[in-house]
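A protein chain is absent from this complex, but the other protein chains hold their places.
For clarity, chains are labelled A, B and C in written order, and residue numbers in each chain start from 1.
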Amino acid sequence: MSASPVRARVAKEVAEVIATRRVGAYQHLTLVSPQIAELARPGQFVALAVGDESSATLLRRSFSIHKVSPSGTYGGTVEIVVSAVGPGTRWIVGRQPHDPVDVVGPLGKAFPLPTEPVPCVLVGGGYGSAPLFWLSSQLRERGCHVEMVLGAASEDRLFGVVEARRSCDGVTVTTDDGSAGHRGWVSDVLPELIDRTGAGVVYGCGPMGMLRSITDIAGRHGAVAQVAVEEAMACGVGVCMTCVMPVVGTDGQTRMVRSCVEGPVFRGDRVRWDAFEGNHARVPDDAVGAPRAGGH
Amino acid sequence: MSASPVRARVAKEVAEVIATRRVGAYQHLTLVSPQIAELARPGQFVALAVGDESSATLLRRSFSIHKVSPSGTYGGTVEIVVSAVGPGTRWIVGRQPHDPVDVVGPLGKAFPLPTEPVPCVLVGGGYGSAPLFWLSSQLRERGCHVEMVLGAASEDRLFGVVEARRSCDGVTVTTDDGSAGHRGWVSDVLPELIDRTGAGVVYGCGPMGMLRSITDIAGRHGAVAQVAVEEAMACGVGVCMTCVMPVVGTDGQTRMVRSCVEGPVFRGDRVRWDAFEGNHARVPDDAVGAPRAGGH
Amino acid sequence: MTDQRIARPTDDRIDLSVDLGFGKVLPNPLMTASGCAANGAELHRFFDVSELGAFVTKSVMADPRSGRGTPRMAETPSGMLNSIGLQGPGIAAFVDTDLPWLASVGARVLPSIAGSSSTEFAHVAATLRASRAFEAVVGVEVNISCPNVANRGLVFACDPGASAKVIALVREQLPRDVPIFAKLSPDVTDITSIAAACVKAGADGLTMINTLLGMVIDTDLMRPHLGGITGGLSGPAIRPVAVRAIWQVRQAMAEGRIPVVPIIGVGGVRTGRDALELVAAGASAVQVGTATFNDPTAPVRVLHELTDLLVEKGYRRFSDVVGAAHGSPLPPRPVPVDERSRA
Partner (left out) sequence: MTDQRIARPTDDRIDLSVDLGFGKVLPNPLMTASGCAANGAELHRFFDVSELGAFVTKSVMADPRSGRGTPRMAETPSGMLNSIGLQGPGIAAFVDTDLPWLASVGARVLPSIAGSSSTEFAHVAATLRASRAFEAVVGVEVNISCPNVANRGLVFACDPGASAKVIALVREQLPRDVPIFAKLSPDVTDITSIAAACVKAGADGLTMINTLLGMVIDTDLMRPHLGGITGGLSGPAIRPVAVRAIWQVRQAMAEGRIPVVPIIGVGGVRTGRDALELVAAGASAVQVGTATFNDPTAPVRVLHELTDLLVEKGYRRFSDVVGAAHGSPLPPRPVPVDERSRA
């Protein structure tokens, strides 16, 4: 948490919803948010306030940026894909065109792009694919061969299959129930894909269990995993210390780092997956400042 | 608070807003609320919930019933007139046609109607006139001569001048700033009006200060005052004891009575106006169960 | 003594019955909260009050009381402040009118009693016992969160000694088979020590929590908003404090620091899910207070929501859920892992 005075620029703006449409199990919203659209890069996220001043729901909700259009008819727009799972996301999917939404962003670190044109595999679980199409375009601009794997529990929870075909060199779909593509998990198809494409980097976004297995597989098949995590966040801007995860630093030491400012993208092999259990993460005993027996 | 098993029927229903329009400084809403429309009488009120389940605003807001139409095209409707003064009323005036609103009513005691056709004066301060037009019709049906006084700070805060002309035998308007009618207060014109019409009853609805002076004037001019009060209410249905006022009972004893179930209409001369100061009301020393020195 | 009011559970998907001790079995765990439901007639217009496990009445004292001046309430974020000052008809009128009415509609009653001295508590309890409708009483809640005149107005529940004295005196006045519940205040440094003192003095159960002491300033008038200056904070805002208090006391029972007695949970319950939080923390029954002001049907609605939720989770007996978050008993079947959960 030591202060680093130079930080990426960030904006807070009241955005107007200009489009909202159902896509399978999700809602795809387009927000007029020129400053954020100007600054964002793939892998970053936005945090939306829920309700008005008299809302009992104080904390912002975070969403990966699906796409930005820095200059549209209405000014720059930011798009997000939302799965309604609780009161906050239900409120957000209920917004209508012209409704205002208070947005802060772009937040967090973007996916690092390779300096050389190496083959890449992008893996998205459920709405986790949302930021990957934009990433794919940037990778292909740099000459990378890009293949994508989209996985979900069922067909309605896949996002962007058509867009994937447009923006990638190859697309593989998996569903748990076989309602679309291969029946099974992304981890079933990933090893062959890395080997076939000779991928140097595997980018992943989705549930933690999936990111862990992507990391394992990438490591075993000679690729680097870059994963975008999802940890419960109270502020999204680095001031509350709720969103921490045990991550190994360049000095080899494990620290509880803030996934909102030092993530959400981490190198998979830096994350201490051994500390996770269900939705809890322990502080590993060897972490810097970990509680000692008899101490705190 | 002793239990009286027989009580008027009351309903809780999710009403649809079918019309909402600006009237001067107020918003006039029409709600489809068939059960309440069926049961209500003039002087009763409804209590509206504010926001959805995740609203921080837990308590209902109370509004006099302006009008009911027990069977319309949409089913029975209830109309209210709302002055936006704080978060709850701002939310209510922001409702659009087809929005749902959770309503409980009819609540409280109605204006008692005279058994003989005596002349009556109805006095409304600001939106306090809302329930009086309906009352006027019922009084005239019973053969009473009805005159109305409408008073407000300024013209935009008068409600129902046109409707008054239609539903009464005579109308007098006063405004503090002279922007409409007589410059001054309703109390300036009331004495003459009682004397001229020979009114037996003065009905009042408006701010407490006005109700007090109506009571004084009616008493001095030989009329009975029936006033509808406005006390902050947490429940509106008689269970919380927040809405109490010192009122003299038929046994001559003062008690802190619930204005939501034993009011909002009280005989003016029963209210212990001497106990009020600003928005506070003391418990008079002679009230039943009043704190004793050294006691509670 | 067979008591008609001790009804059997009616939902055939799950056994909702709650045993308060001494053969007092309630058909379900839902109750009104004292002071948030008056004495029954008002809510009976919205639902049949005998549907509830028990009806908790407004705390009653020896004599009629006017309560405090107004304003008596202020709305606060997700809650409210009240300073009613225990307005009520006095115990004589209560046993004459309110209790017989509740008995007549078939309600199981948990009268709440209060006093400004321990002898006043004892007098109220004795009058209650002598009442003709006493058979409707399934237990007595002793509201010790009120000021003790003998001790500079310090609330009884803030002092273990004063609390124990009240409980012991009330216990003496009531038949052995009528359980008494000490209602605790959260405004203490260590609620387990107050709980322990009450149980040791004869409380057969505990009700937690009463309101938190709070205050609102009217910034237009620049003075305290309430006539009584301070007031009690209630509503969803305080639910985390209620859950914590219940958890701590239940934990102390598990560790043998307090004898095991049933806990009635209260504080911020608005939905079935909220009620489940209190139950999982250790409450054997749940009261709905402030939420009733938002929705006069809240106590029965919460009952139905809680029932549906438990059935959905696969529970067959309500008693299996009590204290489940302490690790024992474990939930009967694994919870489906959705997209959001990790690993």
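The criterion applied here is as follows: a residue touches a chain if its C-beta (ideal position, glycine included) is under 8 Å from a C-beta of that chain, and two chains touch if they have at least 3 such contacts.
Predicted model only: the values in this text are computed from it and were never measured.
Novice: List the displayed chains that the omitted chain touches in the full complex.
Specialist: Result: the unshown chain touches A, B, C.
Novice: Which one touches the absent chain: A:Ala15, A:Val101, A:Leu190 or A:Cys235?
Specialist: A:Cys235
Novice: Could you tell me which of C:Val56, C:Ile238, C:Val288 or C:Leu303 touches the chain that is not displayed?
Specialist: Once the missing chain is taken into account, the touching residue is C:Ile238.
Novice: Looking at the whole complex, which of C:Leu16, C:Met61 or C:Leu81 touches the chain that is not displayed?
Specialist: Checking the options C:Leu16, C:Met61 or C:Leu81, the one contacting the hidden chain is C:Leu81.
Novice: For chain B, which residues reach the chain that was dropped from this view?
Specialist: Here the touching residues of chain B are 56, 83, 85, 125-126, 153, 157, 207-210, 212-213, 230, 276, 278-279.
Novice: In the full complex, which bits of chain C touch the chain not displayed? Write them out.
Specialist: Considering the whole complex, chain C reaches the absent chain at 74, 76-79, 81, 158, 187-190, 212-217, 219-224, 229-231, 233, 235-241, 243-244, 247, 268, 273, 276-277, 280-281, 309, 324-325, 327, 330-331, 335.
Novice: On chain A, where is the contact patch with the chain that was removed from view?
Specialist: 1-5, 7-10, 12, 49, 53, 56-60, 102, 104, 231-232, 234-245, 255-256, 261, 275, 278-283, 287-291, 295-296
Rule of thumb we're sticking to: only the chains that are shown with their structure count from here on.
Novice: Given the two chain pairs A-C and B-C, which is bridged by the higher number of C-beta pairs in contact?
Specialist: B-C
Novice: Hey, how far is the Cα centre of chain A from the one of chain B, in Å?
Specialist: So the centre of chain A lies 56 Å away from the centre of chain B.
Novice: Measuring centre to centre with CA averages, how many angstrom lie between chain A and chain C?
Specialist: Centres of chain A and chain C (C-alpha means) sit 45 Å apart.
Novice: Averaging over Cα atoms per chain, report the distance between chain B and chain C in Å.
Specialist: 35
Novice: Chain A: which residues touch two or more other chains?
Specialist: 56
Novice: What residues in chain C touch two or more of the other chains?
Specialist: Residue numbers touching two or more other chains: 77-78, 236.
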